[in-house]
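The structure's right below; bear with me while I get my questions together.
Missing here is one protein chain; the remaining ones are kept as they sit in the complex.
A and B label the chains in the order they appear, each numbered from 1.
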Amino acid sequence: MLTAEEKHQIDHEISLVPAPKNACIEALKIVQQNHGWVSDESLKDVADYVGMSSAELDSVATFYNLIFRRPVGRHVILLCDSISCYVMGYEGIKEALHEKLNIQYGQTTADGRFTLLPNCCLGTCDCAPALMIDNDLYRNLTVEQLDEILNKYT
Amino acid sequence: MEKPLTQHIVPGRAPLSLKEYEKVGGYQSVRKILKGMTPQEVQALVKESDLKGRGGAGFNTGLKWSFVPMGDDAATPKYLVANADEMEPGTFKDRVLLEGNPHQLIEGMIVAAYAIQASISYVFLRWAYKVAAREITIAIQEAYEAGYLGQNILGSGFNLDMHLHTGVGRYMCGEETALLNALEGKRANPRAKPPFPQVSGLFGKPTIVNNVETLCCLPHIVNNGAEWFKKLGLTADAGTKLFGVSGRVKTPGCWELPMGTTIREILEDYAGGMQDGYLFRGLLPGGASTDFLVEEHLDLPMDYPSIQAAGSRMGTGTMIILDDQTCPVGFTLNLQHFFAQESCGFCTPCREGLPWVERILLAIDKGEGKPEHLLTLDFHTKYLGPGNTFCALAPGAMEPLQSALKYFREDFERHIHEHHCPWSKAKAWQPSI
């Protein structure tokens, strides 16, 4: 069930576009903001709300890589794996994260704290390597900094 | 040296508020056009200034606008979209403008919207730019309050609404027609052209999509004139340009410099030259989808025709450096992995060809490459060209590949013959007969 607040926010997005379904990505974002991901039930709720079928909405949802259709941890680590970070050695960071968190790409730590995902260029190539945790960007990374960074997130 | 775009941007400091921005001359161009210029005059001025789109393709902005139907019987509403998706690997120039001076973008958007008589505008911002999102939201709010946006702007009768849309990932969203689909809440597949967005764009209405940097140039052109703008450039091209450098250089970064500044100058004077212990091997001059340039090209001026003549493209003007301690095969593999993954999957050559290329490069990189693999790569570079695929993603992907095969072919062959990546510390792979 969509909450009143979610509906309110979605209504606002709908007011900006010609047809409710045009606001479907915004609506998915709103739901994901609250739940961390978009479950099948949420997807159906959103679909009903904006007048789409589940299939039609899922078609949109699954196209984009930042709409999560599977549960994620409390914090999502997006590690930039694009070219500048490659040149600057993001692979070392990746190995370190695998080791520290004991998860591979696409996995969530056993305690549900982190999900690790690769991500394309974060647009901060002059400060490579970089990663993002939730809304926070970390640049000029070294393996040594990782513990301190990770410790900020519970 | 004049730096119109970045003059008010101070790294580490919050962007100018609307009041501060007005104090340094902000929104003058809006007053000027609304008071004294027809949309057609604005279009003509911009065309005359020879401003070329900074999103990568380098098409004359005024000319692009001129295909929008004007007059009373043109379809309404018309739309203007600022392309702030910036997901091209190695590119981080729009971020500087977005985070550093959002009012400049808004001002530019008002100019562009007025020129094509658009009444609704969007900033299509990539998701990762959280700071920019915050700043733009504030700036749009301020602009509404000050009457630069909304109904009857400055009493001129011109109306413009502006909304911020943040994307949910996918490089494709930067391609202007795919961007429109994303804005409509659809899958970001590109659209066939014709019809061009100017005729049937967002929601089937006339639409212009311009890059952030392109739009940021507009207030200055309106304020200072076409001639002034042209003279900013050192060579054939007009204006300044945000150039950037990333990779193993001493001081990577982004700088506003005159069009036509040479690559060497940018590399050595601004990026500080190669880091100690690293040698220069090549560079991609304007993001991941441009062809390699090498030593012999370093004295070329960075402008559209010169870079094109050298077999590459200006692209976004943000360079990625390949150094001698990075394997060119691995470098290319990283790029192709990106492109294969970001293909929307709509057309066959891109959807199926890029993963194939990636698999081959992976095999070569692991030492499992075969001589015939190079032939397969060659036919991909030949047939994934412009026009053969549905949009420019795959042709863009082929640019670094084809030039890598040209300039670094021996490195590819060594991998194949030695069954081992010469850069890798791992043991050579032994073929199992």
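The working rule: contacts are C-beta pairs under 8 Å (C-beta built on N, C-alpha and C of every residue); 3 or more make two chains touch, one makes a residue touch a chain.
Throughout what follows, contacts and distances are computed from a predicted model.
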Listed names "Transketolase", "3-oxoacid CoA-transferase subunit B", "NADH-quinone oxidoreductase subunit NuoG" or "Sugar ABC transporter permease", matching UniProt entry of the absent chain: "NADH-quinone oxidoreductase subunit NuoG"
Selected from B:S246, B:T389 or B:S403 as touching the chain missing from the view: B:T389
Missing-chain contact among B:A340, B:L377 or B:M398 belongs to B:A340
Could I get the residues of chain B that touch the absent chain, sorted low to high? 170, 187, 191-192, 194-195, 199-200, 203-204, 340-349, 351-356, 359, 363, 372, 376, 379, 383, 387-390
So that we can see where the missing chain sits, which residues of chain A does it touch? 18-19, 40, 43, 53-56, 58-59, 62-65
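Everything that follows uses one rule, which is that only the chains that are shown with their structure count from here on.
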In the complex, chain B touches chain A at residues 86-92, 94-95, 126-130, 163, 165-171, 182, 184-188, 203, 244-248, 252-254, 284, 288, 318, 320-323, 326, 330-331, 334-335, 337-338, 341-342, 344
Name, in rising order, each residue of chain A that touches chain B in their complex. 16-18, 21-26, 28-29, 59-60, 63-67, 78, 81-84, 86-88, 119-128, 132, 135, 137
